[in-house]
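Excluded from the complex is one protein chain; the other protein chains are retained at their positions.
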Amino acid sequence: MSPYLTHAPVDLNSLLAAVSAPERGGVATFLGLVRNHQDGRTVARLVYSAYEPMAEAEAARIAAEAEGRWPVRVALSHRLGDLAIGDVAVAVVAASAHRAPAFEACRYVIEELKRRVPVWKKEFYADGSVLWVNPTRPGMGAPPESVPTT
Amino acid sequence: MSPYLTHAPVDLNSLLAAVSAPERGGVATFLGLVRNHQDGRTVARLVYSAYEPMAEAEAARIAAEAEGRWPVRVALSHRLGDLAIGDVAVAVVAASAHRAPAFEACRYVIEELKRRVPVWKKEFYADGSVLWVNPTRPGMGAPPESVPTT
Amino acid sequence: MNTSSEASGQHLAVRVLLFATYAELAGRALVELTLPSPATVQDVLRRLRAALPGAEWLPDQPLAAVNRSHARLSTPVRDGDEIAFLPPLAGG
Partner (left out) sequence: MNTSSEASGQHLAVRVLLFATYAELAGRALVELTLPSPATVQDVLRRLRAALPGAEWLPDQPLAAVNRSHARLSTPVRDGDEIAFLPPLAGG
């Protein structure tokens, strides 16, 4: 697997190329873009950071899980550093001979990435305030499920 | 909505641009590519054709249904004419503020497109034989569900 | 064919479109038909089989459309309607 983390813009075409093969006719993709709002505040920009070696290892584990569970090839990439509204933060691509496993694997990977990969987001709002985003706080995204431990 | 049918290569970037907006952070995409096999035969190339005005109308209805049912914007495109292995035959993009409706709408649209839009596929096999693909025939893809009528 | 309605002049004309396998089986993609009124899609199919050698190969219950929307065989047709018989769909 290519590195999950990148400081450059996410390259969807290279992810698509990584999973493409003549026998894989169904490709499901998820792109997570930087939104301009969070809990009613206007976001100006944000910075993603990570526990990089663990994030790489966990992303590789998730990809391997998906490829073990469905007849798919997956590719995934998360951008770190300064991002602007509309930039692609994360991309997941799953290719299979048929569309159902492609969709299921793609959804599995993005859900597990959000739940398990150590990446953090610091948001800078239009009103000058700054916050580390906490998806577990009421009103700030969905509550987390438990994280599997070794 | 832009035309659904195109004789040119499907332009994923223009579909993404059509649904992108600063408040839509989740984009689910499905790409249907020409596979090199069908029921154990090796496909060399194929030709897609359509009942064009009805295909446009039905695709627009499906897009409107998805946009009415989920808080999404969708864009979709199907290529007609001669396609080679690996070419994108159909693309569906669904963008939303969150990923769950984006995935659900994307899946809905591709399932309905396959079920309701009058497009046909003639496959040319490596052994020289030629067939109109019939997904309702046992062993040739999934059986159809009933098609809604007016 | 309903002789009394023909005699009374209650007829309707429809365009019938055939696609893909059906066009190849029938040897044509467009047929203009006139039927006694009232008529349904089923009546159009019956008339098509009678009028066009090769149309006998169409299945008994093909997918059908009236004026570019999916329709049942029991759907009524009106003068000027565009009726289509659709082989199993294979888009995407």
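Order as written gives the chain letters A, B and C; numbering starts at 1 within each chain.
Assume contacts are C-beta pairs under 8 Å (C-beta built on N, C-alpha and C of every residue); 3 or more make two chains touch, one makes a residue touch a chain.
The structure displayed is predicted, hence computed values, not measured ones.
Visitor: Since one chain is left out of the picture, which of the remaining chains does it touch in the full complex?
Guide: A
Visitor: From the listed residues A:H37, A:H98 or A:R115, report the one that touches the chain absent from this view.
Guide: Of all options in A:H37, A:H98 or A:R115, contact with the hidden chain holds for A:R115.
Visitor: Write the list of subunit A residues that the hidden chain touches.
Guide: 32, 48-51, 53-55, 57-58, 78, 89-90, 110, 113-122, 132-137, 144, 147-150
Note that in this section only the chains that are shown with their structure count from here on.
Visitor: From the Cα centroids, identify the chain that ends up most central relative to all protein Cα atoms.
Guide: So the chain nearest the centre of the shown protein is B.
Visitor: How many angstrom lie between the centres of subunit B and subunit C, each centre taken as the mean Cα position?
Guide: Here the centre of subunit C sits 27 Å away from the centre of subunit B.
Visitor: Per the centroid of Cα atoms for each chain, what is the distance between subunit A and subunit B, given in Å?
Guide: 25
Visitor: Find every residue in subunit A that makes contact with two or more other chains and list them.
Guide: Correct list: empty.
Visitor: Which subunit C residues reach two or more other chains?
Guide: none
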